[in-house]
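Step one of this worksheet: look at the structure below.
All protein chains but one are shown at their positions in the complex.
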């Protein structure tokens, strides 16, 4: 706890490097085994693939810094994608996009009320929401997958498939949101409040901050980023499946944790999360390109994540008094 | 607090008072441990709604289903009280099940079981080591482990399920003592041991100390690191128990056994009133949480809630239970 | 049992020589030597950061020295861990109570060495009996099975002391034991220490409070910057000498009372009732310093919290500048111009992981930001301003406050509230755990604030402090206002009289183990 607290801000730069460093070494090794990994076209592809987890990781960073966690994002992703695709053909892409953001906002508010205002345990409350939203997805779609009837004729395709100056739109959305939310988290008084509430809720309340509201707001951000991720995935696939988001919550949390955001709240950064996301995506892609069977990919990811976090923890310890 | 008794005559007086005192005591207890109220409410509700719910067959059924993830909750209660968490338990269950069954053709019955349990223990030790000696947060250690250990199970067993080749294994899994499954009894026995350990042994009392005030425990000379590592080992061992018990009951094993059970197990522990912030909790109440979730799942099946709505209902019920829990069990501020 | 000696003898029980200890970047102890005699009370003084705590942690086995020799009872010893120290008979009672809230008194006392029966079962009967014996010897009014979280802080401290009795420790180290105690509780503690001393136990007493040191100790060792700056016999020394050794210069005064320039009434509290506090009425004027004196648990903190909007009012009114206002949250209070320096600095006053400037900015985010964006220039300027005005020493505005001394931490809390430009500042135990130098600075600051027209409420359980700074003292006992004492009538006896009847419930003698 001590270390996390101390390193919360002052040594963030170092800390981030701490995680990235062993990864770069490992990535180098992976790249020798799979030379195609570092081809420019592949790099672009991996970055684009990482954008869905990435966008959600941005929201999760806020939630974790405020000292909470959001496990509901996987199911939320499924539900919002389903609604978006359904409305796309029934009402039109514009309404679909607005509805997606609206639903993300709404679920974020519900999560926020449960965890922020009613003070329910975040882990279990959002686990419950995970189940609830999965059910809602099934009810909404009646268990069916949905697809866009004419994927070639909608501007909606631009979100997930478009390119601007040769850069895929999802990457632009990811990096743009990262810049925006990074600014919000690190440069505004709101962001400062999030750090304060996660660092010490009582002190925040004593300082006149509305801790419940701030906690709730992080869930709203998480809901909105999940909605954006749903737009990307919906547009990329031009369809929605009931299992679209299954398991995403753990991938997102792993990426954010890798980026140095503490589970105890009060420390972390958007830049760290971006690095964590990108690292994880390259690792997954590299292992796949090495031709490892899936189970070996899982085992190797396990070992590498532990090694990276361990190296990081060890380097932190050396730098800190006692 | 005040007794509601109105003594009518000398004869009934004692008993009324006694009853009132008992009621008050139950009321107080229920306020502290509301999970039993939820459980009672669920049992009453489902009994009224389904004629089959309260049958001996079904109740022993619920107990068996509870045991499946209940094993995991026992170890997790210990760990959560000491302010740690173990997300690998589901994957460990799958791995242990595969080892115990997959090695039967070459090693017989007992050695593979021992190897399965040993693997759980070893992974627990590894998790504990990483948390304590490498100083990584247990959530991250076990989140990464969750995937990796699943990989180990697939690497060992392949994708397909493996049949148990030794009949005794299956017979043990299907064994009933009276009307109750031996596995359920094993679960209850381990739970009782867990209760004993937490309540009456040095290890148990020190568990509370570590979760409640780690510095104090260190200063008092408690070997905290060793303690926590042992805690993870216990959790791993119990997870292995869970997997092997499931394999015995189903006469087969596959890596996907126990997948996602960590969520159920943790939810049961939290519903039982154990706080994730550590330092407090009781294992009997974890039993309440486990039974509540098992009854809920079984009960929704018995009253024919449409499949999609089961997910919604369980999610909603969990939130409601959590809500009432925070309303009921607000402890007075410490003086 | 060793209860023969009545006077401190010259037997050396422990000698430490040439102790050094470095942490990365800091030389915490540099060639420190001193001796402890059997049955004496040995005070250890020094400003925060002088190395007192490090030295004590070495004696308690928490840290290992880089160099030096410790001889205990005539032989060299290696204190490799807390258990080893405990087994030798050295017990450290930490400044922050080292108890587990959810465990019983007995379990806390014997934590780490619980007596066992067969099957690893904790021997409850023996545990209880041993605990009972220790508690009785200290004259405690609670039992072995009481859960620690239900006990008052003073009683929790007794639980720690009971450890020393239970383990028949020969050296007990107290690290600022009276920080959270009222005068009466402290007096009771001194009786306990004397009792221990009479039975041959050596006490090491660390404190910032000169009065206590001179009341209780036999000898004094002063540390400065990791070195021993002096060893004194208490009876042949005085406060000034100790202070000089501690800070390396003369300290002019302890208390500078503000010139009383009483202005208009600012706050009027009428019939305030909230939780344990009942029917409190008083007022505060601009430029006035009102002292609020009462025992821990008397309700003084709750009064502050009610005024500041943290606790809901059950009844009563608050008038601000003559108008009845409702304050439902700290936001409302801050908007009116009220600041609260809370009792528990680490949990209520600071976000330890954030830097000084971040903490300072917390209630002032509006001031340091433009359209919600933090202007780091403004933030830095604000911090720099207060860093100078309050002479806060930090490595920089972003240094996490966790790593600062208690005095500097407290100054940041005060600065944070001064920066909101309050009309009323409530300070709850403003100098708890703060060293002598910083203490004087804080007292001086309070005076200056009042002189500039601010209304101040100071809550304290340190009688010299409350008498030294206040213009008027209100006494609280059992949640009620028991008296109002004007400056001309200040005396310790008056204060004690106003809050007695609510002191130790166990003042009445208890049966004691022979």
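The first chain written gets the first letter, and so on, giving A, B and C; residue counts start at 1 in each chain.
Heads up, the rule we're going with is that a residue touches a chain if its C-beta (ideal position, glycine included) is under 8 Å from a C-beta of that chain, and two chains touch if they have at least 3 such contacts.
Just so it is clear, contacts and distances are computed from a predicted model.
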item	value
UniProt protein name of the chain not shown, from "Multicomponent Na+:H+ antiporter subunit C", "Phosphoribosylformylglycinamidine synthase subunit PurQ", "Sugar ABC transporter substrate-binding protein" or "Cytochrome c oxidase subunit 1"	"Sugar ABC transporter substrate-binding protein"
Chain not shown, its touching partners among those shown	A, B
Residue of B:42, B:80, B:217 or B:246 touching the missing chain in the full complex	B:246
Touch list for chain A against the chain that is not drawn	34, 36-37, 39, 41-42, 45, 49, 52, 138, 142-145, 147, 161, 233, 236-239, 241-244, 246-247, 285, 288-289, 291, 294-295
Contact footprint on chain B, counting only the chain that is left out	50, 52, 55, 57-58, 61, 64-65, 68, 154, 159-163, 170, 173-174, 246, 249-260, 297-298, 301-302, 304, 306-308, 310-311
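As a convention for this text, only the chains that are shown with their structure count from here on.
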item	value
Topology of the chain contact graph, where touching chains are joined (line, ring, star, complete, other)	complete
Contact-richer chain pair [A-C vs B-C]	A-C
Of all other chains, the one whose Cα centre sits farthest from chain B	C
Whole-Å separation of chain centres (CA-atom averages), chain A against chain B	30
Whole-Å gap separating chain B and chain C, where each centre is the average of the chain's CA atoms	43
Complex contact set, residues of chain B against chain C	196-197, 200-203, 205-206, 208-209, 212-213, 215-222, 279-280, 334-335
For the chain A and chain B complex, residues of the former touching the latter	3, 114, 118-121, 123-125, 127-136, 138-139, 143, 250, 253-254, 257, 262-264, 294-299, 301-303, 305-306, 309-310, 313-314, 317
Residue ranges of chain A in contact with chain C within the complex	2, 4-6, 8-10, 183, 187-190, 192-193, 195-196, 199-200, 202-210, 266-267, 318-322
